[in-house]
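The block underneath contains the structure these notes are about, expressed in structure tokens.
Every protein chain of the complex appears in place save one, which is left out.
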Amino acid sequence: MDALDGNAIAGQLVVAFGHEMTTASGVCGRCGGQALLAETNVYLRAPGSVARCRACDNVLVVMVEVRGYTVVDLTGFSALEPA
Amino acid sequence: MAFISRGFRGRRREDADPSRVPPGQYVTSDFPVLSAGPTPHTPLDRWDFRIVGEVDEPRTWTWDEFQAAPHETVTVDIHCVTKWSKLDTTWTGVSVDTLLDGVATTAGYVLAFSDGGYTTNLPLADVTGGKAWIADGYAGEPLDPEHGGPARLLVPHLYFWKSAKWVRGLELRRDDQPGFWEGYGYHNYGDPWKEQRYAGD
Partner (left out) sequence: MVELVEQTRQTKSIVLDPPDWTGHRAGQHVDVRLTADDGYQAQRSYSIASAPEDQHLELTVERLDDGEVSPYLVDELRPGDQLELRGPIGGYFVWERSLGGPLLLIGGGSGIVPLRAMLRHHLATASDVPVRMLYSARSLDDVIYREELMQAGAEHGIDVRFTLTRKQPAGWDGYARRIDRDLIGEVSWPAGERPLVYVCGPTPFVETAAEALVGLGHEPGRVRTERFGPT
């Protein structure tokens, strides 16, 4: 299954954060690699959306929609700055 | 209230005996591939399956040892939390009862773990008594990597996110530890007949 990229969850991110997030820049908590959210490997076909570090596959973002709420986990990042 | 898209029906749905379709599910003849990460490709000569945790001693099977274990073929219905059900799917695998045979444990829970870091939790009672297999074949063929091959957990009576793809072992535990999706709000148990999709359902 080929991964997509952070552009594929751009709409979901806007719903969760209230603004554009694909140009937010983060540091992977596992390998220290830096990337824009648009430049992560995204897996959409799942019970939720998962964005992984392109360098080391570490899970950076998980978004799950539960009863109208979006649960967002960004703890795969050691740092994340909005654009 | 969303408006209706005239003429939209969605994926081609199969008609099915309603008594076989849990609430909120649609029946498909497709077999969608859902994944939270890249497809692992562990070479079979490096693959193993382990029973660890609250056990008298850990057990390990190499691929050859796993192949030599007695296999069964079962035909079951499977239900994905994304609302798709697939009826009469045929799998070949080793019953978890066989793998746990002779294992002494006080554990009440299991955490299945997979290549790539995926985990899912179940009561031990839900993977024993003929309810679960480690499946290495689907529809008469070796299980495709996209569908969890070389081997996946198969627990058809629960939502299919519990049937961990690329499974590498079961950790037997005295306490229940939520797995990957359970930690994000999916239901801890996941009975499709009670529509237990999310925590609190």
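Going in written order, the chains are labelled A and B, and every chain counts its residues from 1.
The rule we apply is simple: a contact is a pair of C-beta atoms (placed from the backbone, for glycine too) under 8 Å apart; a residue touches a chain by one contact, two chains touch by 3 or more.
Given the structure is predicted, the values throughout are model-derived calculations rather than measurements.
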From A:14, A:31, A:56 or A:79, residue that would touch the chain that is not displayed: A:14
Touch with the omitted chain, as defined above, among A:3, A:28, A:59 or A:72: A:3
Per the touch definition above, residue among A:16, A:44, A:59 or A:74 touching the missing chain: A:44
Absent-chain interface as seen on chain B, which is shown: 2-11, 26, 30, 83
Those residues of chain A which, in the complete complex, touch the missing chain: 2-8, 10-11, 14, 20, 22-23, 36-39, 44-45, 83
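Here is the rule we use: only the chains that are shown with their structure count from here on.
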Chain A - residues contacting chain B, complex: 1, 3, 41, 43, 45-48, 50, 52, 57, 59, 62, 64, 66-67, 71, 73
Residues of chain B touching chain A in the complex: 32-39, 81-82, 116-117, 146, 161, 181, 184-186, 198-199
